[in-house]
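Presenting subunit A:
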Amino acid sequence: MRPLLRYGVVCLALSLAPAWAQDITAPKSAVAGEQVTLSIAGSGKATFYLIGPGISNTHEINLGEEIKLRGDVLRTAGDYQVVVCGDPCKSATFYVMPAKPFSISFLVHPSRVPVSQSDAVSGVAFPFDQFHNLVLAPVPISFQLASGKASLLNKTETTKSGAAWFRTASSKSAGPLQVTAAFQDISAKRVVQQVASEPCNLRLTGQRNATGILVQTEPVHDCSGNPVPDGTIVSFTANAGGVKSTVDAPIKKGIARAQMDANGAAVISGASGVVMGNELHMGAK
Partner candidate 1 sequence: MDPTDYVERSDRTVVDVAHPYARPVPLLAIVLLALAIHGPLLLMQLPAGSYDANFHMFFASHYAQHWFDPWNVKWFAGFSQTTYPPLTHQWIALFSYVVGLKMAYMLVQLIAILLLPVGVYRFARIWVSDREASYAAIGSIFLGALAGLVYQAGQLATVASVALYLNALPYLYDWMTKSSVRSLIKGIVLGLTAAAAHHVTLIFGVVLFAGPVLWTAIVDAYDGRASGSVGGVIARGAIFAVAVGAGVGLVLAPYWLALIQHPIHQIPIPHDSRNNFLLNSATAINYFLIPYGALLLALPFIFYKGASSRRLIPLLMGFWLTMIFGLGGTTPLPKWLLGRAFEVLTFERFTFWATLLAMPLVGILAAELIDRFHLKAAVGLALAAVATFGAALYWLSANPFKPQMSTDIAPVTAFLNRDGHDAYRYVALGFGSDLARVSNGTVANSVDGDYNSARLLPEMTNYGSAQLTNSKFYGSAGMASLRAMLEHANRYGLKYIFVHDPYYEPLLTFVGWRKIEVFDNGAITAWSKDDVPPAHPIESDAKPSAFQGLMWGILPVGFSFLAILLEIILPETRRVQTANRVPVRAEHSVASI
Partner candidate 2 sequence: MRLILPIVLAAVTVVLIAVALTSANATGKTVGISAGSSFLTPKPTTPDQALSNLLLNAKRRNWDEAFNSVSNAQSPNKKSFIQDWTGSYGSLRAFSALEGYDIRPLHITNDEAQMRVRLHWTTPVGPIEDVRDFRLAREGEIWKTVWPKSDMPIVPSQVIPVTYLRWDLVSGGSDDEWGAKNIDAPRVRIVSMNPLDFAEGAVVLGEVVNEDTIPAFVNVTATLVDGSGNAIDEETSFDKIDHILLPKQVTPYRIDFPKVKFKDVKNVRMNIKATLVPASADPVIGVMNQKVDPDYQGKAVLRGDLFNESGQTVNIPHVIASLYDNNGKVLWVADGYVERALLPQTSAPFSIEIPKNMASKVQNFHVVVNQYSMGRN
């Protein structure tokens, strides 16, 4: 019963509200971080409430006086509700809009990309003001991609609803790809590592030593001639009379090597990922 009664009372108050609402004069919109002045008609004391994103204030005020809202309480963009409770309560709403762009949030993917891949690199930029509000007004963002001294991409996209994006291919040579999004003197930089593709033409050599066979690869490159990153596993397999021995060895300084335990005649092969190397036929010790 009480909620119903309360609801009725509030509805009655609200039905009167438009008449009173006109007594609060607020700007239709304001800019984040800037001062706003409100004027409230009437006389006597009242309670002033300001409710908005990140703020919730209450003050005793004298009606008829101007109220200045400092910029630091209006940093977050969005709608702010002003309620003044004398007898009865009145309310008004105003919007705080984002200020001018101050920074760019820049998402670039992937962070590592094989060379020579089409549509492999993409980025999205969002301009924000100094109070971290998304700037929704169109902003021209310049995207620049450079690998070494070579420029891969240089184009400008205007933000729509606060977002601008690009997509492009990776270059042919391994190394860092500098990716920049800029607007006037604001910029955000990211780095994409362009790495070698699959190993190409894996070649093995081997020789017997005191404890078996020392087998190793020649320097491992991809088909574009980029060295395959160190740490990449090369799997060596030795088959000697139906007995198998395997070693997963990482490439170090461009070469993978392993000590195989085989005294008899053995056939040794190597593979990295899907790429197979040549077979080595080693005679008995």
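A quick word on the picks: all candidates are chains of the complex that A comes from, given by their letters.
Basically, a residue touches a chain if its C-beta (ideal position, glycine included) is under 8 Å from a C-beta of that chain, and two chains touch if they have at least 3 such contacts; residues count from 1.
Computed from a predicted model, the values in this text were never measured in an experiment.
Could you work out which candidate touches subunit A in the complex, given the options 1 or 2?
Candidate touching subunit A in this assembly: 2.
In the complex formed with candidate 2, which residues of subunit A make contact?
These residues of subunit A touch candidate 2: 103, 105-112, 188, 190, 192-193, 195-196, 229-235, 242-250, 252-253, 258-261, 272-273.
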